[in-house]
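Just one protein chain is left out here, and the rest sit where they should.
Moving on, here comes subunit A:
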Amino acid sequence: MLNRRSFGVGIAAALFAFGTLAGPAMAATARVAVAANFTAAAKEIGTAFQKQSGDTIDFSFGSTGQLYNQISNGAPFDVFLAADTKRPKMALDQGYAVKGTDFTYAIGQIVLYSTDADLVKGKQTLTKADFDKIAIANPKTAPYGTAAVQAMKAMGVYASLKPKVVQGNNIAQTFQFVESGNAALGFVAFSEVAQSEKGSRWVVPSDTYDPIRQNAVILKNGKGNAVAKAFVDFLKGPQAARIIKKYGYATAKGN
């Protein structure tokens, strides 16, 4: 027992010493808060960035609203990759972010998706409405949900579909509802189905909803952090753009 305990104390002491010695010298890392829908793309971009620069990025994933609340309550993030333009703007207005650093890093697209290979054929699937439940993300909290409602309204099917709508708390949960078969189909992010071929899908025409601009901003906490700055520059670069497109987003320059 004693041995084990002193061993534990030793480890703690070593970690402490390492932390205090290495802490200030090794600031070659940045903390980035990322909207959940961008998880897979962010990880790949992070890996590419690390390979190029040798610096590391610590990602925290969550819903844009929750991340914003954490930031406004002092969470130590350097960069904020939101799923909308509203929260980065709020961060700027409230003084949590560095002025002039916000930009659109990705533009999301919505897809009507079902695991059933024969269900989704296009707009007629929505007008015929031969299904029980259709899943969308919560339009109040998730931009992908807002876009889904806009698209249904533009296609004139919202009133008739409304009683069949179930809401996922975010776009990831909406995808779970469809993927588990509980909802026959749903409006999900293109990024969630871009890597697979299964089921049936229809890319919703982008003129039926406002572009889902996902904005990023450097936070006050990351103002003097060179890695944060380098990461943001990397995110704007061609290598990141390739990854972003691979995951089913458009980029701001439209190419």
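Rule of thumb we're sticking to: a residue touches a chain if its C-beta (ideal position, glycine included) is under 8 Å from a C-beta of that chain, and two chains touch if they have at least 3 such contacts; residues count from 1.
In this section, contacts and distances are computed from a predicted model.
Of the candidates "Molybdenum transport system permease", "Phosphoribosylformylglycinamidine synthase subunit PurL", "Glycosyltransferase" or "DsrE family protein", the chain left out of this view carries the UniProt protein name "Molybdenum transport system permease". Only one of A:119, A:166 or A:252 touches the chain withheld from this view, namely A:166. When the full complex is taken into account, the listed residue touching the unshown chain is A:69, out of A:69, A:160 or A:195.
Here the missing chain is touched by one residue of A:50, A:85, A:141 or A:239, and it is A:141. If you put the missing chain back, the residues of subunit A touching it would be 63, 65-66, 68-69, 132-133, 135, 138, 140-141, 165-169, 173, 176-177, 180-184.
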